[in-house]
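As you look at this complex, bear in mind that one protein chain is not there, while each of the others sits in place.
What follows is chain A.
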């Protein structure tokens, strides 16, 4: 048994150790995968099987897409999905716009006010205002019950700016000098040199931002009183969690009976799906890219 991961000097592993290790890994993976299996199975099972089983199904005997039909035909959930997608797309675009511009604007040492502005950005890593003052600010600006309240207040993070800025500073200086000699202005340099060369880091930061916007449930809870405007996470909280837990649930207009177990699970599956879609890209870039660099740096 020779493989690249195991150096020769270590000798042969003991079979007992290998077996124990394999068992541990299988158990760990199972603990993570099992709940997803329950959710997907239950969402695809028929009502009869769920009732017979008492609320969950491990393996549907008969596949039924009834729950998904019901979700996409109902107004409340379907609308919340559209809202979530919209907020995620616009939010990510806006955040990236601010982040990349600021990262480049702060990347040249010795430019006017660069040190001051950089400190202005970095200080926000050390302390932030509490929840209430930000809420009052959003209210003051008349952004309550507007989708912008989900996007703008958290759009700029110093952490993201630092990551993109670090990447831009790694681009060889000669490229910038050459462009400048050829008469390119800052905007031209940004478009023709910085953006094409930092596609990878922009993609990763963008994916993380998108996941954040998609998963956000507290901002809408805080800023949106109008339940018609609620995004998916908040609707899911009402349908799935407060159904089972206790009910200080806000009454949702047009919401009659508690949805069947399968519908709840279908909701969870739908909310998970976009994450699963971008997941391969996230792990690929993340584990070898940004964090490793940060540790060694």
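In the analysis below, a contact is a pair of C-beta atoms (placed from the backbone, for glycine too) under 8 Å apart; a residue touches a chain by one contact, two chains touch by 3 or more; residues count from 1.
Heads up, the rule we're going with is that contacts and distances are computed from a predicted model.
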Can you work out the missing subunit's protein name as recorded in UniProt? Choose among "Polysaccharide ABC transporter ATP-binding protein", "Xanthine dehydrogenase family protein subunit M", "LrgB family protein" or "Thioredoxin reductase".
"Polysaccharide ABC transporter ATP-binding protein"
Among A:101, A:179 or A:195, residue touching the chain not depicted:
A:101
Using the touch definition up top, pick the residue from A:16, A:63 or A:112 that touches the left-out chain.
A:112
List every residue of chain A that touches the chain not included in the displayed model.
3-7, 9-10, 13, 21-22, 24-25, 28-29, 31-36, 38-39, 42, 53-56, 58, 97-99, 101-102, 104-106, 108-115, 117-122, 124-139, 141, 152-156, 158-159, 161-163, 166, 185-187, 190, 211, 214-218, 222, 233, 236-237, 240-242, 244-246, 248, 264-265, 268, 271-272, 275-276, 279, 282-283, 286-287, 291-292, 294-297
